[in-house]
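For this view, one protein chain was removed and the others were kept in their places.
Chain naming follows the written order as A and B, and within any one chain the residues start at number 1.
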Amino acid sequence: MNWEVVIGLETHAQLTTASKIFSGASTRFGASPNTQVSAIDLAMPGTLPVLNKGAVERAIRFGLAVGGTIAPLSAFERKNYFYPDLPKGYQISQYVQPVVTGGGLAIVVGDKDGFVPLTRAHLEEDAGKLLHDAVAGRSGVDLNRAGTPLLEIVTEPAMRSAAEAVAYAKALHSLVRWIGICDGNMQEGSFRCDANVSVRRRGDPLGTRCEIKNLNSFRFLEKAIEFEVRRQVELIGDGGRVVQETRLFDPDRGETRPMRSKEDAQDYRYFPDPDLLPVAIAPQWIEEVRRSMPALPEALRRDFLGYGMSPYDAALLTESREKAEFFRASLAATKISQPVSLAHWVNGEMSALLNERNLDFAASPVAPRDFARLHDRVQDSTLSSKAAKEVLHAMTAGEGDPDAIIERKGLRQISDSGALEEAVREALAANPKLVEDYRAGKEKAFNALVGQVMKATKGKGNPQEVSRILRERLAS
Amino acid sequence: MLSLEEIHRLARLARLELSVAEADDMRAQINGILAMVDEMRAVDTTGVAPMSHPQEVTQRLREDRVTETDQRELFHSLAPEVEDGLYLVPKVIE
Partner (left out) sequence: MHNATLTELSRRLHAKEVSSVEVAGYFLERIRAASTQLNAFITVDEEKTLAQARVADARIAQGGAHRLAGIPIAHKDLFCAKGWRTTCGSKILENFVAPYDAHVIERFNAAGAVILGKTNMDEFAMGSSNENSYFGPVKNPWDTRAVPGGSSGGSAAAVASRIAPAATGTDTGGSIRQPASFTGVSGLRPTYGRVSRYGMVAFASSLDQAGALAKSAEDLAMMLDVMAGFDARDSTCMERPKDDYVGGLARGVKGLRIGVPREYFSKDLARDVGEPILAAIDAYRRQGAAVVEVSLPNQHLSVPAYYVLAPAEASSNLARYDGVRYGHRAAEYGDLLDMYCKTRAQGFGAEAKRRILIGTYVLSHGYYDAYYLKAQQIRRLIARDFSEAFKACDVIMGPAAPCVAYDIGAKITDCVQMYLDDLYTIPINLAGLPGMSIPCGFGDRARPVGLQIVGNYWSEALMLSVAHAYQQATDWHTRMPAAFA
């Protein structure tokens, strides 16, 4: 049977404001329960919301980054439902007029470019947290998170595989951090995905979808979608029907199951919040925000492709703003401009070293200027790749600038043809059998001779030079 | 006209327990009110912009600053059930 999978994602990105969206309480993570809760967050009688400018500004930033339309006038609605983590009995959200509509994100799946169109991005307030069995048989409510600003980013049902969904989620995760609106911390719940999944036989209208919640890692997102697709296909295959419902992903079992708390047919009774007025976003404000925006990953990726690097390297470099900035700053500082090689070094050795130390590029112990100099030393044949790696390790360990390390460790590559010719002459003299084998057409013998020369130079011989001289000699 | 079933559905949505007698009374009264409201529903309002607010003004925005301090002790003194800094409710199954 030929099945098509249809996936749409709804992502809740916590915004990086200092205070909550409708109150002056702090949004800091990890405080003692209910200590960052104002009378407003508690929905004390008579309290009223006042909108945080920083939250709107971040929504505008996002809208610009995805090429969406910023509504000149947007409005807040109340979404009514009862839950202990929702103090007012309604969530202030946006329904009819969100701040952002349209736009989209470029994604790369494997070596294929794609584009995921967005439906909308709207502002809303986060709920608190429920702690189960905090006290025997009771659930505890911590409202520190209640009122934290969220941007809910909704895609069109445009993705056709778990891999595409993950690629989109990663691109979005990178973007929101890139433009500084969300810290992207998935363990702390700053970036949460819900997936709407349905399947259909190719050519059929859209199938019934299920919403899967609790996807707080890319791996869970992938596993949950894969499980859900299998479940739906099997269900339909067995003559059953998919029921529209909200399901929870259980990471321990790798399964989705219906959510008890969402069993009730939901009727959210949205209506305009009478406590809040329409939000006007003037063109001047949008321009101001636009001017403060960093270069965006997609634009940089295109620049990088223009340097001739592979789509893979370009995508990897634009994974984070810090990494791309590191690359750009390094490239600007190189004397010998070889962007393709530089990209390899940034994506390869440099990334690996930082990973080992759990650091990101913003906290790199190696400055782009020094990194550029190291790369120049590879390009001007001062260093072999192997030696360069050693120098980079030393730089990362804080042992100084590359030239000093090269000198101290005596890693300078021998490219001087006089010295190399002497070494080649000695190697040929000492290995007549290999010379004979080579002349008999055994290419392997050539590599062995190169090895002998490298051994004699303690690995410092420039391999290209060594090969050139060897070939010259063997040909004469 | 709302049926008793609908009254019960609304009561559940609004989290109000209604006795059988109460539901009967509510149904009669609410249907009376809705009948009164029907006069409005008959009016042609094509092209009239809905009015959500008495004043045609836009939202003031607050600067993003933390202005609140911890008042947990005071707030918790008002709560029906708290322990270890948490508000307690019957166990919730998600």
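By definition in this document, a contact is a pair of C-beta atoms (placed from the backbone, for glycine too) under 8 Å apart; a residue touches a chain by one contact, two chains touch by 3 or more.
Treat the numbers as computed from the prediction; the structure is a model and nothing was measured.
Visitor: Touching residues of chain B against the unshown chain: what are they?
Guide: So the residues of chain B touching the missing chain come out as 2, 6-7, 10-18, 22, 25-26, 29-30, 32-41, 43, 45, 48-55, 57, 59-60, 62, 71, 74-75, 78-81, 87, 89-92.
Visitor: Against the chain that's been left off, what residues of chain A make contact? List them.
Guide: Contacting residues on chain A, toward the hidden partner: 39, 42-51, 78, 80, 82, 84, 87-90, 139, 141, 267, 269-271, 274-277.
As a working rule, only the chains that are shown with their structure count from here on.
Visitor: When the C-alpha atoms of chain A and chain B are each averaged to a single point, how far apart are the two points in Å?
Guide: 40
Visitor: Write out the stretch or stretches of chain A touching chain B in their complex.
Guide: Residue positions touching the partner: 17-19, 23-26, 32-39, 42, 44, 50-56, 73, 75, 82, 84, 130-135, 137-143, 248, 259-261, 264, 267, 269, 272, 274, 276-280.
Visitor: Which part of chain B faces chain A closely enough to touch in the complex?
Guide: 12-13, 15, 52-53, 55, 57-68, 70-72, 75-76, 81, 83-94
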